[in-house]
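My questions will all concern the structure given below.
Missing here is one protein chain; the remaining ones are kept as they sit in the complex.
To keep things simple, chains are lettered A, B and C as they appear, and every chain counts its residues starting from 1.
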Amino acid sequence: MRNLIAVVGGSVIKSDEIKEIAFEAGKEIAKRGYVLICGGMSGVMEEASKGAKSVGGLVVGILPGKDSSEANPYIDIPIVTAMSHARNAIIVRSCCCVIAIDGEYGTLSEIALAKVINKPVFGIKTWDIEGIIKVSNAKEALDIFERDYKLL
Amino acid sequence: MRNLIAVVGGSVIKSDEIKEIAFEAGKEIAKRGYVLICGGMSGVMEEASKGAKSVGGLVVGILPGKDSSEANPYIDIPIVTAMSHARNAIIVRSCCCVIAIDGEYGTLSEIALAKVINKPVFGIKTWDIEGIIKVSNAKEALDIFERDYKLL
Amino acid sequence: MRNLIAVVGGSVIKSDEIKEIAFEAGKEIAKRGYVLICGGMSGVMEEASKGAKSVGGLVVGILPGKDSSEANPYIDIPIVTAMSHARNAIIVRSCCCVIAIDGEYGTLSEIALAKVINKPVFGIKTWDIEGIIKVSNAKEALDIFERDYKLL
Partner (left out) sequence: MRNLIAVVGGSVIKSDEIKEIAFEAGKEIAKRGYVLICGGMSGVMEEASKGAKSVGGLVVGILPGKDSSEANPYIDIPIVTAMSHARNAIIVRSCCCVIAIDGEYGTLSEIALAKVINKPVFGIKTWDIEGIIKVSNAKEALDIFERDYKLL
């Protein structure tokens, strides 16, 4: 069984910095041999997916709509839930840990749904919520994760 | 069609003050003719349900587990989702507005899932999140709701 | 806690006979003091809802879409799941028994999802599936249910 790491974040990229952080997150996850799991859509999700594919990684998109055609072009495995934002609960439950980058209320729901089931959440320029481990990039997040947490 | 108002909050009551706020919230919702919708479990959910029933209101519980037996004793209509925390998305989508009282990460997920679909969220001694309308009690929340928002 | 009885069936009425059977089913459920739970949409769901309201019953609609505006006009309590056909699992899990009337593949999924969790299913002019108790009308179904099964 492969270990999945989630990247969650906004569906709109707000700056070049966020774009690079998201891309590097996907790349780092794939380089370390993890599968990237995300919401499968645009913005942070797409940049992370692109980053993972840039080094030959595998990307799972848990889609909110009724059709795989909404997936960003870097998704390998489209999971079509047709359950709108309730699919956020599936993303965080399927992963070993969550890396949250920027984002708005959807991202906040993913952070909260992860914490309620005790998944570690690493935050990069995102909501300032008690219990999030603040980091600067995915490399730092995964170093902490691999040092302090067990794989599923 | 009846209008539903959601009360979300922790499954454990942490003080007499929270207990009374939750009870009064359910009571106020029912007195104004709304149906109370909540997660159907203990704590804030139970006190609000009890408050609504104290004045003859109707209470819907959107349960996370597989069986209606987990519902608190004040639930009239148990909706058994068997979908764990993903049911939080159903609670906030079915209501006209959300009153959040105290609570932990589950409550935070409900606040976020409500805001992502533009439902008004009133907060009483709960998470300090941008976009929540802070109030002291449900009476104040419903006065603002009835003045500024449309029913569904 | 109220006991819920589900009526499932097609979203299109195919004959006057089916229309009357569905109306009478909702009416009989309400007359016996049960809450009607259904998918909240048109066709058999709407006729059953109308029947229940004709005698002052209470009707819960577990809606597949994102908005309560899709509910038929006889729904009292709209539960807005935004999870498409996956909401069929919630209908059958929330009820004491299922009355299936006519219908197509959606109805078949509800019959199957009910049987997999051991809910009694009564069938009127619907799919001929092993394990369904064939009856002529809802009165017969509820007589058998009240004689042979326990409430939740």
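As a working rule, a residue touches a chain if its C-beta (ideal position, glycine included) is under 8 Å from a C-beta of that chain, and two chains touch if they have at least 3 such contacts.
Worth saying up front: this structure is predicted, and the values here are computed from it rather than measured.
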Discussion item. Touch as defined at the start, partner being the missing chain; which of A:L4, A:I99, A:V121 or A:A138 qualifies?
Written reply: A:L4
Worksheet entry | Touching the absent chain when the full complex is considered, from B:M45, B:L63 or B:M83 | B:M83
Item to complete: Have a look at A:I18, A:V44 or A:V80 and name the one touching the chain we're not showing.
Response: A:V80
Fill in: Selected from C:V12, C:V55 or C:I117 as touching the chain missing from the view
C:I117
Response to the item:
Across A:V8, A:I21 or A:V35, the one contacting the chain not displayed is A:V35
Worksheet, complete the sentence: Contacts from subunit C to the absent chain lie at residues 83-86, 88-90, 104-106, 108-109, 111-113, 115-117, 129, 131
Worksheet entry | Residues from subunit B at the interface with the omitted partner, ascending | 66, 81-86
Worksheet item: Which parts of subunit A are in contact with the chain that was left out?
Response: 1-2, 4, 35, 58, 60, 62, 66, 68-69, 71, 73, 75-83, 89-90, 93-94, 117, 152
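Keep in mind that, in the parts below, only the chains that are shown with their structure count from here on.
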Response to the item:
Cα centroid separation, subunit A vs subunit C, in Å, comes to 40
Worksheet, complete the sentence: For subunit A, residue numbers touching 2 or more other chains are 83-86
